[in-house]
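For this depiction, one protein chain was excluded, whereas all remaining protein chains were kept in their positions.
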Amino acid sequence: MSTQQQEPEQPESQETPKDPEMKGAESPVDEKEKETGEIDQTTADETELEGETVLIKVFRYDPEVADKQEPRFDEFHVPFEKGMTVLDAVMYARDHYDSSLTFRHSCRQAVCGSDAFFVNGKQRLGCKTQMADLEHPVRIEPLPHQEVVKDLVVDMDHFYDQMHTVEPYLQQDDLPTGDLEEQRQSRENREKIKMSTRCIWCGACMSSCNIAAGDNEYLGPAAINKAYRFAMDDREDEEVKEHRLRIIEQEHGVWRCQTQFSCTEVCPKDIPLTEHIQELKREAVKKNLKFW
Amino acid sequence: MAERYSSFTPGGTGWLLQRITAAFLVVVLAFHFFQLHFVNHAADVTFAGTQARMENVGYFLTMVLFLIAGTFHGVNGVYNALVNQGLKGTQKKVVLAVLVIASVALIVQGIYVAMAMAGVEIV
Amino acid sequence: MYEHDVIVVGAGGAGLRAAVAADEAGADVALVSKLHPVRSHTGAAEGGINAALREGDDWELHAYDTMKGSDYLADAPAVETLTQDSPEDTITLEHWGMPFSREEDGRVSQRPFGGLSFPRTTYAGAETGHHLLHVMYEQVVKRGIQVYDEWYVMDLATTDEDDPNERECHGVVAYDVQSGNVEGFKANDGVILATGGPGQAFDHTTNAVSCTGDGHAMAYRAGAPLEDMEFIQFHPTSLPSTGVLISEGVRGEGGILYNNDGERFMFEHGYANNDGELASRDVVARAELTEVQEGRGVNDEYVHLDMRHLGEERILDRLENILHLAEDFEGVDGLIEPMPVKPGQHYAMGGIEVDENGQTCIDGLYAAGECACVSVHGGNRLGGNALPELIVFGKRAGRHAAGDDLGEPQIRTGYGDDVEDETDTELPVQPGSAGLDGSGGVAADGGMTADAEGILERQVESAREHVDYLMEKDTGVQHAEIRQKLQNAMTDYVNVFRTEEGVKKALKLIRECREEYQDVYVDDPSRTFNTDLQQTIETRNLIDVAETIALGALVRNEFRGAHWRQENQIRDDENWLKHTLISWEEGEPKIFYRPVILEGEDKTYEPKDRSY
Partner (left out) sequence: MSQSYNRGLIEDFGRWKEFSAGMWAWIFHKFTGWMLIGYLFTHIAVLSTAVGAASGDASLVASGDDIYTTTIQGLESLFIVRVLEVGLLAVAVFHILNGLRLLMVDLGVGLDAQDKSFYASLVLTAIITVASVPTFLDGVTL
């Protein structure tokens, strides 16, 4: 919020969607393809931007409102400030130009995972992406491969379902006796699972994966990573690990992954997702070999 | 949610065999290409030459294995690709059946050809 | 209408813990939260959880540190409960799989923290809160506890007896953010508020956008008093554009603060001649603000925190995450330029008045977490004491609501014979909604004695009308404008620096906001995911909460903990060893005081100088 106190005299520059091409297009994305050449021409230089306005093109859609039922892009000119993030920009547009602009956001510090958007063709966290690092104008869309609820808000239920499928909780019944006795875990083991525990459920990875897009039942990188987090945790017994491997080697589990790496590339928490998936594949094979 | 997934574990074995055949194929395919395009120029291939090579049991067996591995690897790859694209239900079964028949036919025909090349009497 | 035994409002650390505890005690629980649980702000906590686990440490030392840190405004029974239960509840987290950092022997690691006499802050890397939140949500998934996520709770359904102590709470009214439907949630055994902090009352905060003090406002309007609201902790180093926290570690390693003239002001302007940058949080925060107010701030807004002289190697080794934070959220490279920082609102010590069992003076209404005030933090919270509060008191509230017997509480709640009325302070304006529409108060049952269901129905009706009204009105003021004005008023006048004159100005501005709010409207015509509507309702809550903060800051004329008053810059134990309580009576705030309990189980905590 604090970014937005200055420059109140900014003229009401909200653009009505005037791109005639956009209107009635089967898909705005398609139209965008034709445009990209022109869109991505100007590259921003931080010093150049100081004191200027930047142009953002934001995807708009609302199933309830007549003129938003046909998806379109709205343009907003937002005064640039040093340090401005994509989230700051859309918040500014919402608070000053169009209060119906809708998106999820909360922490503003990359821990709540609410604001994964499709920014200039890549899944990114709005709050963690500097405007100055992007090509301008900046195109902001909801996450691909998920149903759009409204504007930048997508339906996350499917993602949550997949996360829940892998039984995401420690399963250990033999707890040390005595209330204050903790389970021991070696530093190495904690180090091993460290990266996998960082996931903030933003859904960027799932959205970037072509396989997940094609197969709705594919567990997806985030859920598999969640399974990895427990399967590799020494605090669980061997049988539980086997049980976990059985879950992830289902038809729509790890084998679906074609090592496209895009999940790893977009993950804002730098979790080596592909590596974790591959390791689970090997673990599953090893487990099966034992029984031959 | 969990019940959405079948309890048997397909894929794991297939996945492993795909890698094993791949590893084998790298070697043999490279050898094969080299043999028939660089050592012996493809344009100069004659039945007599082929026959001479095939009569060597080692070469014969290698080629048959090459064929089986290649067929498995290729057909399994195609099948996986289709399944990954969301093939399921009866369609999936039909595709699997067709692919299996095609591969068996290919392998049988291939072995038959190889035997002919090796000069083994075929009834 | 939905019906459950226990309804937990809010799914941050406190809410999740309460839900799990109530579930374990056999109740049918539901979590209702405006955010999906894992989005809650507990995930932002970095430091750790204080628990006396090791040889050489014990809960009594922890209690002593906490009392001292609170500047003797915490209630000893609450502090002792916290420190006694924290070890077991922390180990429970470990048993649930929380990935704590480990020692060589495989036990959980602990580290030293400001104000602690023993290194007892149990941590999981630099993301303790994230892990705590996720491990607790995992338990909720495991137990199959019903979660209504993205449901915004608007109001409580309480009876309307004249005396709040006799009221009962029967449920909540919430609307589904995705569809805009308003529905009632009936709670057979209890409602637990765990809605987190009110950070958004300030313009600049380390809190999330969702920290709007909804629970505070709902409980307040239902008649439960808010306690010690003037005690707000400000963190001296947050990034100016986003409020993201730059940890104390930078100064600990030798980072230096400079003003716009390149002066090392902590020394050169004599704010802390001994400790300089390492003086306590409130001292540094006040110093920074003075610099800015006296025209020596950078861009009239912030100061610089410079760590370049530490050398690239040392920075990369010890402060690497700081480099990322500055780069990602401020676009600044800490290796080649100083980082801009300014004080940011960080934590609210006060909250809804509850006893050790988490219960308010209203029967069936509980509160836990940052929105509650059992009073373990008093005038100042020690780092690492909020997370144990979530798990200890979240658990207790959950168990008690589900019917477990936790014994008689020693802390009293509500207006009673042990309180002292506020008499001397003159208010500059009429606070509260008196004269204005007082929507969203207690469900008036028109003199009839209605059953729980009837009360809930009526409250749902009034909430629906309220939403329809906001949606249908199509001219007026937008909430963003009012919110900004409110936030500016609080940041300008009720910040780390408080003067009688300033706070009075703030109260006037808050009054103006209240009046403007009468004309508020929602521009977005859609019922689907209408964040405009949600924020409009939140803004109303912020006005109520901000007003209690300002009122508290006005009446408490002393300097204690995080609260500083120009007119009386000493800790005034003679007059002020008491909690400030503000309750809402017929649209007007009523202010009264309750003495602090310094007598613990077997010792009394004598106020001592707070020097380290």
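Per-chain residue numbering starts at 1, and chain names A, B and C are given in the order in which the chains are listed.
Following the convention adopted for this analysis, a residue touches a chain if its C-beta (ideal position, glycine included) is under 8 Å from a C-beta of that chain, and two chains touch if they have at least 3 such contacts.
Given the structure is predicted, the values throughout are model-derived calculations rather than measurements.
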Candidate in contact with the missing chain, chosen from A:53, A:260 or A:288: A:260
Among A:122, A:246 or A:287, the residue in touch with the chain that has been omitted: A:122
Absent-chain interface as seen on subunit B, which is shown: 19, 22-23, 25-26, 29-30, 33, 37-38, 41-48, 50-51, 67, 70-71, 74-75, 77-78, 81, 102, 106, 109-110, 112-113, 116-117, 119, 122
Contacts of subunit A with the absent chain, listed as residue ranges: 26-27, 29-30, 33, 36, 61, 63, 71, 121-122, 144-145, 147-150, 155, 210, 213-214, 258-262, 265, 272, 274-275, 278-279, 281-282
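Rule of thumb we're sticking to: only the chains that are shown with their structure count from here on.
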Far-end chain from subunit A, centres as C-alpha averages: B
Geometric centre distance via CA averages, subunit C-subunit B, whole Å: 67
Subunit A-subunit C separation of Cα centroids, rounded to whole Å: 29
Contacts with 2+ other chains: residues of subunit A: 164, 167
Residues of subunit C engaged with two or more neighbouring chains: none
List of subunit A residues in touch with subunit B within their complex: 161, 164-165, 167, 211, 214-217, 246-247, 249-253, 255-256, 258, 281, 284-285, 288
Of subunit C, residues touching subunit A in the complex: 35-36, 38-41, 43-44, 53, 87-88, 91, 94-97, 99-108, 125, 127, 129-131, 134-135, 138-139, 141-142, 178, 200, 203-204, 208-210, 239-245, 325, 327-332, 478-480, 483-484, 487-488, 522-532
Subunit C-facing residues of subunit A, complex: 1-5, 46, 62-65, 68, 81-85, 88, 94-96, 98-100, 102-114, 127-128, 130, 132, 149-151, 153, 156, 160, 164, 167-170, 172, 175, 179-187, 190, 193-194, 197-198, 200-201, 230, 233, 235
